[in-house]
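Below is the structure I would like to discuss, written out as structure tokens.
Heads up, one of the protein chains got dropped from this complex, but the rest are sitting where they should.
Entry: chain A
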Amino acid sequence: MSTPSSSEELPGKMNIPAGENGSFVFFHRESHLKYIASLSAKLDKPSSYEGAVTEHLRMSGIYWTYAALSLLVQRPEADKVLGVTSAPSDDRPSIVDWVLKCYVKGTGGFGGNLGHDAHILYTLSALQILVMAEYDLNQLHVDDIVKFILSLQQEDGSFVGDQWGEVDTRFSYCAISALSLLSSLGEINLPKAVEYIASCQNLDGGFGSMKGAESHAGQVFCCVGALSIAKSLHVIKHPDLLGWWLAERQCDSGGLNGRPEKQADVCYSWWILSALSIIGRVDWISGDKLATFISKAQDPDDGGIADRPDDMPDIFHTFFGLSGLSLLGKLPSVFRQIDPVYALPVDIVLEQKLSAQIIGSNGKVEDRLSHYEIVERHK
């Protein structure tokens, strides 16, 4: 099969291998494109109720949209569809301009929407969008942003989300990833940050949102991702135990849940697969069964992916479902791949020369991870 030179030549619907016996599932690329392209028109309408109740996280919503689109079409087309660098119409700014407008002057942080307060969550999303748009981050108030992030680190190494003091390991990940994007990881007390994350390990091998909190797949990704960027995976006391906990998330349906005895949810395809990729244990779950679950959660007509089969799709689950399929290696190689550490297209990670650490799997490492620092699995 010859590689198409542009996304237009890619089929709207394709087969994804999902079993040893040659079975496959359908992937509705065209429908997903339609779904994504229609999102902003739908959400930005003043009368949109969904838009209203998600207004506060629009920055992250745009990141999920842009990143999801990046996995389906080539870069120039993604930029055109969303109006990333050039304004799509007279009454709508380009995404880059809009992101820059969400920078809260004098604080060093970005808000979730225009006029919203600075927060580490939206600061990371903003940087991720800008980096995908090939915007030169040096044009930002880098010193102020670094100072903002620095101000969020607590004495025990943890991070709060903003001036109001809520601690969560999600914020540790956001801070460390954001600083890495700004080539300023050395500005915080990294060993202390790592020490705090390490203290959030539970007896079952997983990580929670703070010290003593229940292990949760989303928090596991945040902690493992942060440790990977900080090149400190060695603080994971028992990687086998962590892998075991992650593998136990796979349900009979093939989907993954976030904690014991909870329902499978497509978004965990990302949180768990990326963590497993980083610790070199992706083969501990059945990729085929998972791919089948994700594909069943697609809406074949209107596009998008839902949290589980037969539910309504949303952009959050669409992005993480696509990312899951990408990490499983199920999407055709002509598509851009997602990086499990930074949740950005691999080509962007390479261009930006972002670094991280990965645990190798008996000398084997996936192509997409081979540029990272590899540590071998130890007993």
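Operating definition for what follows: a residue touches a chain if its C-beta (ideal position, glycine included) is under 8 Å from a C-beta of that chain, and two chains touch if they have at least 3 such contacts; residues count from 1.
In this section, contacts and distances are computed from a predicted model.
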item	value
Among "GPI-anchor transamidase", "Trafficking protein particle complex subunit", "Translation initiation factor eIF2B subunit delta" or "Protein prenyltransferase alpha subunit repeat-containing protein 1", the UniProt name of the subunit that does not appear here	"Protein prenyltransferase alpha subunit repeat-containing protein 1"
Selected residue (touches chain absent from view) among A:L43, A:L57, A:I197 or A:I358	A:L57
Residue in contact with the excluded chain [from A:S215, A:S232, A:S274 or A:T318]	A:S215
Touch with the omitted chain, as defined above, among A:M14, A:A247 or A:V375	A:A247
Hidden partner chain, residues of chain A it touches	46-47, 49, 52-53, 55-57, 111-112, 115-117, 119, 161-166, 168, 202-204, 208-216, 238, 240-241, 243-244, 247-248, 250-252, 254, 259-262, 281, 283-286, 289, 379
